[in-house]
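Take a look at the structure set out below.
The complex appears here without one of its protein chains, the remainder shown in place.
So, chain A:
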Amino acid sequence: MAIQGFLVVSLLFSCLAATSYGLTFSSLQESLIVTASPKHGQVLSAGEDNIVVTWSFNKSLAAGTDSSYKTVKFKLCYAPVSQQDRAWRKTEDHLNKDKTCQHNIVTKPYSSSNNTFTWTVERDVPTATYFIRAYAYNSADHEVAYGQTTDAHKTTNLFNVQAISGRHVSLDIASICFSAFSVVSLFGFFFLENRKAKMSQAK
């Protein structure tokens, strides 16, 4: 058991040593179980609603697998429907090129069970469909494992976030005022000049 765990870890380390910046997602082990409070299809409001995340180590795996895990970083990741026709959110196997998970939630120190936290959806999260993924990092700050709220095909447990609109009533009013000023001053100038020309012609 311990030897198996040691082999897995040394394999991972050797991968890291060989291609320390070329770490791929497919090389990571899904050893964390992550669940989040939103139900599939639920719509959350940015800046208001909370997400409760519960996570733990998958006990069915060999003990010692998690010996290298030091910290766990949680990220909000785009579901495939929000990646369609949007190359800036594309999923790539190379982790440093992958753009699936662009919003950080929180970083927690690793512990194997009884972990839970609440996070308020931040104000600058855009409108899209998401799931949550957790990456486990070792002491060299490299990804070694992950866990996510959805399945491997990213079809279950996806929730939506409705962003705060950037519009404000004060902006709208300012916009109308300046537009009106522009149009009125233009036509005012035009008519005033015409009248002056007519008056000087009449003299």
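Basically, contacts are C-beta pairs under 8 Å (C-beta built on N, C-alpha and C of every residue); 3 or more make two chains touch, one makes a residue touch a chain; residues count from 1.
Methods note: contacts and distances are computed from a predicted model.
According to UniProt, the chain absent from the figure is "High affinity nitrate transporter 2.4", selected among "High affinity nitrate transporter 2.4", "Meckel syndrome type 1 protein", "Transmembrane channel-like protein" or "Histidine-containing phosphotransfer protein". In the complete assembly, the contact with the undisplayed chain comes from A:Ala174, out of A:Val43, A:Ala63, A:Ala140 or A:Ala174. Although one chain is not displayed, its contacts with chain A can still be listed: residues 84-88, 123-124, 126-128, 163-168, 171-172, 174-176, 178-179, 181-183, 185-186, 189-190, 197.
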